[in-house]
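Below: one structure, written as structure tokens.
Missing here: one protein chain of the complex. Every other protein chain is in place.
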Amino acid sequence: MRITFIGLGNMGAPMARNLIKAGHAVTVFDLNPQAVSALVEAGARAAGSPAEAAREAEFVVTMLPAAAHVEAVLTGLQGVLNGVPKGVPIVDSSTIDPASARRLAEKAAAHGNPFADAPVSGGTGGAAAGTLTFMVGADEALFKQAQPVLQAMGQNIVHCGGTGTGQVAKICNNLLLAISMIGVSEAMSLGASLGIDPKVLAGIINTSSGRCWSADTYNPYPGIIETAPASRGYTGGFGVDLMLKDLGLAIDAAKGAHQPLMLGAVAQQLYQMWSQQGQGKLDFSSIIQLYQQPH
Amino acid sequence: MRITFIGLGNMGAPMARNLIKAGHAVTVFDLNPQAVSALVEAGARAAGSPAEAAREAEFVVTMLPAAAHVEAVLTGLQGVLNGVPKGVPIVDSSTIDPASARRLAEKAAAHGNPFADAPVSGGTGGAAAGTLTFMVGADEALFKQAQPVLQAMGQNIVHCGGTGTGQVAKICNNLLLAISMIGVSEAMSLGASLGIDPKVLAGIINTSSGRCWSADTYNPYPGIIETAPASRGYTGGFGVDLMLKDLGLAIDAAKGAHQPLMLGAVAQQLYQMWSQQGQGKLDFSSIIQLYQQPH
Amino acid sequence: MRITFIGLGNMGAPMARNLIKAGHAVTVFDLNPQAVSALVEAGARAAGSPAEAAREAEFVVTMLPAAAHVEAVLTGLQGVLNGVPKGVPIVDSSTIDPASARRLAEKAAAHGNPFADAPVSGGTGGAAAGTLTFMVGADEALFKQAQPVLQAMGQNIVHCGGTGTGQVAKICNNLLLAISMIGVSEAMSLGASLGIDPKVLAGIINTSSGRCWSADTYNPYPGIIETAPASRGYTGGFGVDLMLKDLGLAIDAAKGAHQPLMLGAVAQQLYQMWSQQGQGKLDFSSIIQLYQQPH
Partner (left out) sequence: MRITFIGLGNMGAPMARNLIKAGHAVTVFDLNPQAVSALVEAGARAAGSPAEAAREAEFVVTMLPAAAHVEAVLTGLQGVLNGVPKGVPIVDSSTIDPASARRLAEKAAAHGNPFADAPVSGGTGGAAAGTLTFMVGADEALFKQAQPVLQAMGQNIVHCGGTGTGQVAKICNNLLLAISMIGVSEAMSLGASLGIDPKVLAGIINTSSGRCWSADTYNPYPGIIETAPASRGYTGGFGVDLMLKDLGLAIDAAKGAHQPLMLGAVAQQLYQMWSQQGQGKLDFSSIIQLYQQPH
């Protein structure tokens, strides 16, 4: 299939490569010429603008940092919608707010193009390995159309409901993750300061009602889980500033829906405090250190 | 074995019954004469005071509402320590603060009696079925001595470390549980108000990084988990006021250790607000309703 | 002076009237024809668009609900900047975020027009009486030029610094106000539930280190301050939803500046919770009722 891929960052580049590997004819666009060159070497065709890139597309994928970029890439003067043939599906895998996703879907529909939001989880590792989870907001027909393409980049393609629900699923999960990670940080720090062996405590939590991914797979206390960022100085993983971006989307969406989020709001400010102290690039599980400062 | 059991409430009574069923000779004491009669019918011997109850004991178990009761029952004028033979182990299964547990252990030691804290999880259902988890704070020798007795009442007997660490494990787990449950409540409420099907959202969370016991086993959103209190009007289960008691222990212990607990403190106040609104007897997962008031 | 006034809502209409009373020739624009008619009866001239309204202006004032409206009114196709003569000052009295104010100042400067942000405090009462406080972000020259015009509408014209600082002053003050009001609500509720006469407690606070405007002028406990909304069922005053809007500006600006705001974030969610319970139109001091629910 002729696929246009726009946005060749840490996530987008390996995703586009997997499309090529799966035998698709991929045309790419990115503002960064080096990112484009690397993909061209891998077999992609380069285009001078999103509009040009989409001119002969049968399927379009975008993977960009924020809603403003997606809006510009789709609706700008040289944007996708000014080039893409009618009826060609556009799938945005960026993590953006649900309201923007729905607005973009309306604009695409006005041009005669179906639009799906399909944010991912799994990180750069999952992008390279082709094992991402896609959370897809689309009607049934579009989901069925997109599924085989997304399977070249991911393992788990989940239909979340109508447009925007892919983004809803992603931000709700990450809201809970942000809270759980701080909850585990508080529980582990309290236990350590009260004299229990952290490994024993983690073992109890992991077989009790405190059990959660943040404790049994990604425990923030060093030395509990060998493969977790906590055991390698909080490098790699999912950065504090990226978690802040996702939490910001959740809090903003909640504001729009008149939905209070008490722990979510406090969590946001704690990651913000930690980022302000210069730790924004560390893995988000490093938030436990805010509870363990020297004294 | 001749076992003295003091405290025949909702938890203590079925625990004592399981000791009788296992073939032990059980002597009981409680201030409530009906609770005592019921156990006598089940085969126990009644005593007029903790001291008298413990006079011929080879093993003592206490199961009481709070530290003040345990202190009175052990160290009062008619208390266990004024009757129990030297060397007989005393195991307290009440949930109390670790500092009190350590203080009681010292007082018991001064009388020549080893003392273990062994709070439980599993609720009244687990107490009746004999499937409780015991979190035991004791030295190695005492743990080995207590283990076979506790196995008559529980399935999972975990050695947490020295005296007090049983209580530490319990309050740390429940601190995390209190936070996770509110985290899930916020995520599910946000998702519902943003238009995703709650069942779909729960399915995604349960296979992603938001996965936790509060979501996959005890989801607070009605209709997600058939066996959870949310699906039967939040009756049964673990009451808001009981969670408040455990959270209070965690926050107080943290204060003593100069350990901040941000989400824990906010969680405590949210359950307090919910209890003030008259909902203290509902299952603690009903906290989700604080986020879903009519508007 | 020939003054163009755009935005004739609850605040803008009385402000425009005061300009007329002070002898200025006022041209108005609003999307609501009834608001325009009322001002025309009071002596204003009506115009068909912001551009037309500004064509012969010597001074422009805007008073609008949010940044998006100001942006549209100034930079839209029929916007002020497409009509106003070069050099004419534009003063925006809307409460918007400082970053938007600075962006608008740049756009105005590109057209050759100086721009000041000048949000107000004092409410609709102050707008009618001409006793508003204006917090002005502008360079020294523009401030001197604007001062005599603003004095027709307000009592207290404060120069806060360069562009944007008027908005900064306003949102920082209201952030503190939002927090103080909840602080007073918690202190008064706690005192009442512990058995002190609320009037006595208020008297002590007002002569001690807890002293603040929220306690001594606008106390949320009914019956303490006769003129406060608390003594008339929380009607009138500054609505919960308006406070939510201002708090949202503060929290968002903080996010942009990587500045954590713990109490501010919790305050925002508490007002959100109260609004979700259907109380968004009550005066913001009604938040005390969230702490006094029947039980």
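Per-chain residue numbering starts at 1, and chain names A, B and C are given in the order in which the chains are listed.
Basically, a residue touches a chain if its C-beta (ideal position, glycine included) is under 8 Å from a C-beta of that chain, and two chains touch if they have at least 3 such contacts.
Computed from a predicted model, the values in this text were never measured in an experiment.
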Review point. Thinking of the whole complex, not just what is shown, which of A:37, A:207 or A:276 touches the missing chain?
Key: A:276
Exercise for review: Pick out which of C:135, C:224 or C:282 touches the chain that's been left out of the picture.
Suggested key: C:135
Practice item. With the missing chain put back, which residues of chain A would touch it? List them for me. Key: 262, 266, 273, 275-278, 290-291, 293-295
Practice item. Mind listing the chain C residues that contact the chain we can't see here? Key: 98, 121, 133, 135, 156, 158, 160-162, 164-165, 168-169, 171-177, 179-180, 182-184, 186-191, 193-197, 200-201, 203-205, 207-215, 217-218, 250, 253-254, 257-264, 266-267, 270, 291, 295
Point to revise | Touch residues of chain B, complete complex, unshown partner | key: 248, 254-255, 258-262, 265-266, 268-270, 272-273, 275-276
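Here is the rule we use: only the chains that are shown with their structure count from here on.
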**Study point:** Same-residue or different-residue interface between chain A and chain C, half as cut-off
**Key:** same
Point to revise | Separation of mean Cα positions, chain C and chain B [Å, integer] | key: 52
**Study point:** Mean-CA-position distance for chain B and chain A (Å)
**Key:** 39
Study note, to complete from the structure: So, in whole Å, the Cα centroid of chain A is separated from that of chain C by 37
Check your understanding: On chain A, where are the residues touching two or more other chains?
Key -> 254, 258-262, 266, 270
